[in-house]
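This report refers to the structure that appears directly beneath it.
FYI, not all chains are in this one, though none of them got moved.
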Amino acid sequence: MPDEKIKKVSIVISKGSLEGVYPGLIMANGARMEGIEANLFFTFFGLEAIIKKKMNKLKVATVGNPAMHIPSLLGILPGMSAFATKMMKKEMEKLDIPPVGEFIEMIHDAGGKIYACKATVEMFHLTKDDFCEQVDDIIHVGKFYEVSAGGEIIFT
Amino acid sequence: MPDEKIKKVSIVISKGSLEGVYPGLIMANGARMEGIEANLFFTFFGLEAIIKKKMNKLKVATVGNPAMHIPSLLGILPGMSAFATKMMKKEMEKLDIPPVGEFIEMIHDAGGKIYACKATVEMFHLTKDDFCEQVDDIIHVGKFYEVSAGGEIIFT
């Protein structure tokens, strides 16, 4: 008997760097393209990806990431993160991967649900007005488990 | 037919920074509040959160996290991490989110299970005495899969 197809993914985005946000968006988008239900739950620094004023200004982390192959002493130079960010955005554009704001709009238009974590919203003193219009609701963890039932939880 | 409610979550905590540890604790606590079974498995640097001498001294990472909006050159100053840590702790206190040690006690008192990863314990030359009393057992990966059966695995 073949395995039952995945019917839902609930993806938590907890980091605010560009390389921290994209994997979750790509997985949510990939899910919708396969007809899999997709929930995105933004928490902690990941919340930046749905804050209107910040979502299109996320940067690549150049320090603390040895895979970038930028020596630590260079990584701290103010221009390095901006440079790496520009490079990654350019490569993503070539692959037709849209900027964060547009990507979230696309996923939402395709039926993906966008949630903000209530505790983080309170911790950072944010209000519904700070978020992009695609945010469906601000929910607590208990509610997140409720909407995730019957699927896979993926914490990124 | 509605999705079957989640009945168990097994959360792996693998990072030792304050913002790396809290999401897992909040998700475990939220699970218990909803009557969902919760297992916490501390591995790699996450182990610090259950080491008596370290659990209440965890810090926010200010470098390698562009979402902190602290320029790299400032982020490396010795005082910045301490400052960001103090700020986050203060905001969490306002939300009634307890310090790490107290939070683990609370989750354990509510029936959550606390496990340490055997391989990491050996790698860092630790013994049972180094850990807070809430640690139920030191287990290997195979045993972790066994206790996680029938639920969601969430790697943070």
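Residue numbering begins at 1 within each chain, and the chains themselves are lettered A and B in the order written.
In this text, a contact is a pair of C-beta atoms (placed from the backbone, for glycine too) under 8 Å apart; a residue touches a chain by one contact, two chains touch by 3 or more.
Remember, it's a predicted structure, so these values are computed and weren't measured experimentally.
*Asks:* Copy number of the whole complex, given 2 identical chains are placed, is what?
*Replies:* The complex in this structure file totals 3 copies.
Note that only the chains that are shown with their structure count from here on.
*Asks:* Whole-Å distance, subunit A centre to subunit B centre, using C-alpha means?
*Replies:* 21
*Asks:* Of all residues in subunit B, which touch subunit A in the complex?
*Replies:* Interface residues on the subunit B side: 2-6, 9, 19, 22-23, 26-27, 29-31, 33-34, 36, 61, 63-68, 71-73, 75-76, 88, 91-92, 94-95, 97, 152, 154-156.
*Asks:* Looking at the complex, which residues from subunit A come into contact with subunit B?
*Replies:* Residues 8, 12, 14-18, 43-45, 48, 58-65, 75-78, 80-81, 119, 122-124, 140-142, 144-146, 148-153, 155.
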